[in-house]
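Here is the structure we will look at, set down as structure tokens.
Note that one protein chain is taken out, while the other chains of the complex remain in position.
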Amino acid sequence: MNNFQGNPAFVAYAVACLVLCANLIFLWAFSGATRGKTRTAINAEDAARFGGTLVEVDPPEVARVLRAHANAQASIYPFLFLGLVFVLLGGGAGFAETIFGIFTVARLAHSYVYLKGRQPWRSIFFIIGGLATIALMLDIIWLLVRT
Amino acid sequence: MNNFQGNPAFVAYAVACLVLCANLIFLWAFSGATRGKTRTAINAEDAARFGGTLVEVDPPEVARVLRAHANAQASIYPFLFLGLVFVLLGGGAGFAETIFGIFTVARLAHSYVYLKGRQPWRSIFFIIGGLATIALMLDIIWLLVRT
Partner (left out) sequence: MNNFQGNPAFVAYAVACLVLCANLIFLWAFSGATRGKTRTAINAEDAARFGGTLVEVDPPEVARVLRAHANAQASIYPFLFLGLVFVLLGGGAGFAETIFGIFTVARLAHSYVYLKGRQPWRSIFFIIGGLATIALMLDIIWLLVRT
């Protein structure tokens, strides 16, 4: 009754959601930690309270982490909405485990190589995540038209 | 059991979610394609690997696509959370189809006119999307207090 604990596709979703949200939260916290290491502050009250130089533009190190975070947000949130729709439409556990697994690993790798500045790996992992998202969308369409 | 395939309000949600996520993903990919066309790179490793001039600030064309994407994110994600809450609270199919349909069309139109730089249409479509969101929130409150 109203409980998806025994639904293996939902369990796959829950695990992917946990890891992907941890990825997002880490990047956001890391942008703050990186800002601290550059001894800069973007808000006057932060410079006054915690010290550091007040700046109007993020230092390059901080801007990189924020770009990695922006890319993660733009990729992960749509996937998490679509993944939930897939599971609630009764999508299969095997497909869910495969696609959620590929997407999650690709996004973790994308964040890592973005922070490290490694190309062409960043593009490759972004594209793998994108292809997994497209596969998920096609399967949702299939589930909808099959009805 | 645990399957919303036969719930018409959820099917409306699934279709809106598909289209709105496609809208978001298109804008994000298009910002990258636009950046490529300007022959600029914001990451040193991209300039080194793929060529282009390394810049610290996005060219105006890229900044416009990113603003359209930011507006889409700020509007669509809350709506998708609220829409799902509405459906899971047992909200009616007629209301779901109407509100999800209006919001989805308004947001597609908003993205289009943002990229084209057309006012007052951009403001009009933004407001229509906002009113649909407020209507959805009011109906959720109604579903909650009715309990």
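Lettered A and B in written order, each chain numbered from 1.
In this section, a contact is a pair of C-beta atoms (placed from the backbone, for glycine too) under 8 Å apart; a residue touches a chain by one contact, two chains touch by 3 or more.
None of these values were measured; they are calculated from a predicted model.
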Touch with the omitted chain, as defined above, among A:Tyr77, A:Phe100 or A:Phe125: A:Tyr77
Among B:Ala22, B:Leu88 or B:Ala135, residue touching the chain not depicted: B:Leu88
Listed residues A:Trp28, A:Phe95 or A:Trp121, member touching the removed chain: A:Trp28
Those residues of chain B which, in the complete complex, touch the missing chain: 2-4, 7, 10, 60, 64, 67, 73-75, 77-78, 81-82, 84-85, 88-90, 117-120, 122, 130, 133, 137, 140-141, 143-144, 147
Residues from chain A at the interface with the omitted partner, ascending: 2-6, 10-11, 13-15, 17-18, 21-22, 24-25, 28-29, 42-46, 48-50, 56, 69, 73, 77, 80, 84
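Going forward, only the chains that are shown with their structure count from here on.
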Whole-Å gap between the CA centroids of chain A and chain B: 17
